[in-house]
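What you see is the complex with one protein chain gone and the rest in place.
Let's turn to chain A:
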Amino acid sequence: MNTIKTFTLLLGIVALFTSCRDIIDIELDSVEPKLVIDGAVTDINDTLVIQLTKSVDYFEPGIYPPVPGAVIAVSDNLGNTHQLNETSSGVYTDYLPGTEGNKYTLSVEVEGEKYTAEVEMPYKVLIDSISVEPTPDYLEFSGGYLVNCHLHDPFGVENFYRLKVSLVNDLEEPDDVLVVYDDAYVNGNQITLRWDEEQFFPQDTVVVELQTLAESTYEYYRTLSALFESGMIGSANPANPITNLSGDVLGYFGAYTVSRDTIIISE
């Protein structure tokens, strides 16, 4: 039997991994503009706003034509019906603060078609407290602080949450991240939702918003957020988000409650 010989390992050469991202031109088929219904009952606004617009081709500028002249009504399970008024082109409003546990039915009549949706206003879950921790060094950014939202999930009911954390000055900025949770495996427990989408710095005033979502609103947001996942692994079959609207229409009719708290970051 041979004696095992010694080998000199040659590991001087390092693999050069080049991955690159760039913007490319792609031809996409044009699509017939489709009606979009967008609105949600909340307990934070006394006014319900329903917007009707049309979709545009994907590479067109994001200017969405409003759809005026619709007849829109929202009724609840107590027998109240609200007729919405068109306050500007394609924007329909009425005084309608959401009440926990109520069911709301939307009816939209426009361009000879009728669309309906139903949603139930969920019971509110409050933010227990907010905490702050230094950003761990495995994230894409470092040197600042992350914000945690603590809450106590009510036992025995299915809950759906959306967490929004932003600088107080950016509250009205368009959202580019959508973070939702369900309580399937944490029902009845104390939970911490960590916002690791961005970090904050001392003296920042940060608003934490916990939305408790209706189930259909959660389904819409969940399937919508899946479309924002990008990069290495995408969904095999991206599809329009699951909506509670009936008929050939895009968008959703949502319902959620809001619990807000504010913190000023200190070192």
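The definition used in the following text is that a contact is a pair of C-beta atoms (placed from the backbone, for glycine too) under 8 Å apart; a residue touches a chain by one contact, two chains touch by 3 or more; residues count from 1.
Heads up, the rule we're going with is that contacts and distances are computed from a predicted model.
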Choices "Protein-glutamate O-methyltransferase CheR", "TonB-dependent receptor", "Nitrogenase vanadium-iron protein alpha chain" or "Molybdopterin synthase sulfur carrier subunit" - which one is the UniProt name of the chain not shown: "TonB-dependent receptor"
Chain not shown: contacting residue from A:Val165, A:Leu193, A:Leu210 or A:Ile263: A:Leu193
Contact footprint on chain A, counting only the chain that is left out: 1-2, 4-5, 7, 9-11, 13-26, 28-31, 33-34, 36, 38, 40, 53-64, 136-138, 140, 148, 174-176, 178, 184-194, 219, 222-224, 226-227, 230-242, 250-252, 254
